[in-house]
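With one protein chain removed, the remaining protein chains of the complex are shown where they sit.
The chains carry the letters A and B, assigned in the order they are written, with residues numbered from 1 in each.
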Amino acid sequence: MTKTISRRDFLKLGGMVAGAAALGSFIPPQVAKAARDAGLIDPNGDGYIPTMCEMCVWRCGVLAKVKDGKVVKLEGNPEHPNSRGKLCARGQSGLMNTYDPDRVLHPLIRVGKRGEGKFRQASWEEALDLVAKNMLDIKQKYGPEAMLFSSTHNISQPVFENLLYGFGSPNYGTQRSLCFNAMIVANLMTYGMEEPARDYGNIKYLILTGRNLTEAISTSETSALMDLIATGAKVVYIDPRFTKTASKADEWLPIKPGTDSAFHLAMINVIINEGLYNQSFVDAFTTGFDQLSAAVTQYTPAWAEKITGISADTITRIAHEFAAAGSSALAHNGWRTSNFLNSFQTQRAITILNAIMGNWGSTLHPAAGEGAGGLGSIPQPPYPRVTAPRLDGVPWKYPFVPLKLGIFQEMRDGALKGDPYQPHGWLISRQNPVLDLPDRQKTLELFGKLDFIATIGIIMNDTEWFSDVVLPEASYLERYDPLNPVGDKAFLRQPVIDPQGEAKSALWIFKELGTRLGIGDFFAYADEKDYINQQLKPLGVNVDQIAMHGYAKFPVGEDKSEFTWNTPSGKIEIYSATLEKGGFKPLPEWQAPPELKTDEFYLITGKVGQHTQFGTHNNKLLHKYEDAPRIWMHPDAASKRGIKDWDTVEVTSEVGKITVSVHVTASIRPDCVYMNQGYGHLSKGLRTAYGVGSSSSVLHVTYTDPVSGSQALSQTFVTVKKV
Amino acid sequence: MANDTKKRYGFVIDISRCIDCRACMVACSVENTVPYNHTRIWVHDQGVKGEWPDLSRHFVPYNCMHCENPPCTEVCVSGATYKNKDNGLVLVDQDACIGCGFCVEACPYEARYIDEVRGVVDKCTGCFQRVEIGQMPACVQTCVGGSRLFGDFNDPESIVSKALKSAASVIRLDAKRPDGKSTEPNIYYVNAPAEMVNLITTDKFGQMEAKVPETSEYTISEELWKKLLIPGLGLATVAAFGVQAVFFTKQLIQGEKEFEE
Partner (left out) sequence: MSAHQTVPVAEQKRLRNKMYKKHNVANIITHWFNVLSWLMLLPTGIAIIASPRLGITPLWMQEWFRNMFGGTANLITFHYSVGLVWMFILLFNVFVGFRKYFVPFAFHRMLLDKDDIQWMMVKPLQMLGFKKDAPLPAQDAYNAGQKIYSYFVVLGTLGIMVSGPVMVLKNLFPPIVKQIAQPVHFLSVFMIVAWLFIHIYMGAIFPEEKEAFYSMFSGKVSAWYAKMHHAKWYWEKVQEEMDWEDEVNEKIKAESHANPESAATD
């Protein structure tokens, strides 16, 4: 047979890609001129353009395949350390994020009531003028602190922060406190850095506490874990749920929620008691070991068994195995063991466990460095003085929370209470607080109280739905962003196609807004390319020159200076005098979490490999392959309540109630129920995601860890009954 | 080799590495513009097994097996679907295919589907449009767990040949054709757990149901053909020719004269 498969017209099939057809009267997207100039695109408009993914925080390098002016396929960039030629499901679906029919492509101004979703299209002039006017009005009437600013951390964050601080407001919300504040602060206290780097090549024994790497995917790290398992290294995985990572690990410990610190303290107890720690390392590079030694004598495996539900024999055995691996052992901090108020103690215990094994330099390294020193910065004036305290209580209530992380849920609570003052406006960028903050009712209540809300986003997500003005940002495939240093390279995000409709990059939006707010000096770049060129200046190249490969290399540094930890003592601080001075415990200790009442469950939430947080559920490619969002329940717990698989149940917490379908499975402790986060969207503008599943944020009670500001997401207890 | 094709493209899939992230499915859907209500490849979830807390769960990535003895090409009336002689991939010439779906029913692995919009049959093509320019199939390239491997089994140095040689265990999901031959699929599963003898407990979109590869059966056309038409045709032809043979012979014997007028 001579004939093979016929060519297909990309646009025709199954409504899969909206493309030009769904955009109404827009001109067909043209390929970015820069790519053409760089020789990446042939005269037909076909080629591969290197850029970066933004479907999650890992920001894998991407090679975007362009044909006839449209993105047709995304591949992992083999030259990027975070992807190494692969992309996860979300990365692969990225073009559907750009071509989503529910994209916001024009500035919108609300005409109906807030939450009705009624908007009218406006010009950029009108929309930006309106936002600036409202913000300046609020500044004039109530002071700049009456304006809240929030953004999920991303590459243009420094420029967003210029808006915030240039304006003069201290009120800054990021998602960090919903994620890993406990981990960051614990590392800062112990190692003097936010997060050391892990070297999977040297690991022979790995303990994962939470950190469901096969479902909370960070492409290169997930691949590294699977490679590690193939080498025969032992992986112990601790989680109340039998996740996909549990199925790959050598051993799964179904720990009782809230007791991770007991496990790790018992590990330390065994290792110290039996002299299995790295004495020379401890003596040379740590402080406070003796105090630790005394403090952990009470944390025996037998004690831990009663608390965690993991047998003393198991704990002892694992401690022996872990210690036997010596510096090839690693206890992984995870992102978000920030699930209980005692999670800060868990994080401290984990960092100290690593320290006494002396795995520094083997499985743990100094972080690859932001490389910020190598890049140029854009000149800006000093920030104006801010006198008002932050609504989130940092640092006056929470002295150890870094300012740039903040405590998002406290900002919301403070704003709602009007304590110590009432805010009147909120500017949100690339974030969905309506869905991601715990206790959604409170967030909606706050939205009702504010005078003015503007959101910068790419799609009609829940927060956009409840805003007064929506400013359309170009998707990551359509814009330039500041450079992202990873390892020895600074990676470029460049447009693969020209932005659809009137969408614009964040850099442009921030500058336009900033200029109208009278703080244009903080945006001293002519356009996106100029911004990047200023960053590239010390490296002696410009953005057109690096467009071909998508990165610039930092010159090889010869930093032979003696490494010290950035702590007061210059060593690893097992005993933290800093914490002590702040009124907190200087050593990790057991702090018992609240107990369940009868009939209650621990509500656990987590991630799946097919979605990211609260923003991807409208992506049809991901929706196609997602599992139906249901609440997990153990068969024993289910049968006691007459609940069968796929039944609908009502789940109630102290702050809210939802109905959701049930997945009866042995993969979870009988005292726990589990939900995927990110469902239960309120925006009818998300035509694929609306009506799918229910939101766990409705149930979550706000609990803030006094040390790190972490939101204790799993400390919410619920009851479940069949409807 | 049964087919003596120049190359024998196939897959080696390491069960221990599949994490059911579904990047492969999304990549395939994009690369091959698969309709929204269909999928060419999928991951079978074996389900949670064992007694709490001694649980296990495995994931079996799946696509067209590009069998050595495909049951699907046997039933295609026009030969629109065929096994490529150069590379061993089982393909569909969609200009010739009329979308009757006999091949869809014949496949014991349910690897094919009918694209209703175009009225033709579709399936995994081994991404040969990528392979022929030196890339890996989309699913293999992006596999985060490193489970999917693709290559030429006729080449002893290929990644798949080497993977087979070094694997601790290898299984193949053979099915029987009606003619008694085994399909001899070109996907080899390595490092599969001992209990994975037969296939799957979920369908392509993850819903639980028990399934084993069914042997392919005769299609309606074939049943009718074998039982009715062919005997009928044979009989009628014999009858028609027989009658005429008699006539002709009579003619010869009795001479044309009798019939002359």
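Just so it is clear, contacts are C-beta pairs under 8 Å (C-beta built on N, C-alpha and C of every residue); 3 or more make two chains touch, one makes a residue touch a chain.
Predicted model, so just to flag it, every value in this text is computed and none were measured.
S.K.: Just name the one of B:Val12, B:Ile41 or B:Cys76 that touches the chain not displayed here.
M.R.: For the chain that is not drawn, the touching residue is B:Cys76.
S.K.: When the complex is taken as a whole, what residues of chain B touch the one chain not shown?
M.R.: 73-80, 93, 95-102, 104, 114, 116-120, 178-179, 218-222, 224-225, 229, 232-233, 236-237, 240-241, 243-244, 246-247, 250-251, 256, 258-261
In this text, only the chains that are shown with their structure count from here on.
S.K.: Take the average of all CA coordinates in chain A, do the same for chain B, and state the distance between these two points in whole angstrom.
M.R.: 42
S.K.: State the interface residues of chain B toward chain A in the complex, per the touch definition above.
M.R.: Within the complex, chain B touches chain A at residues 16-17, 19-23, 25-27, 29-31, 33-37, 39, 48, 50-53, 55-59, 79, 82, 84, 91-96, 115, 117-118, 125, 128-129, 138, 141-147, 205-206.
S.K.: In their complex, what parts of chain A are in touch with chain B?
M.R.: The touching residues are 1, 3-6, 8, 10, 12-17, 72-76, 85-89, 91-93, 95-96, 214-215, 217, 219, 222-223, 226-227, 229-230, 242, 244-248, 252, 254, 609-610, 620-622, 624-625, 627, 634, 665-667.
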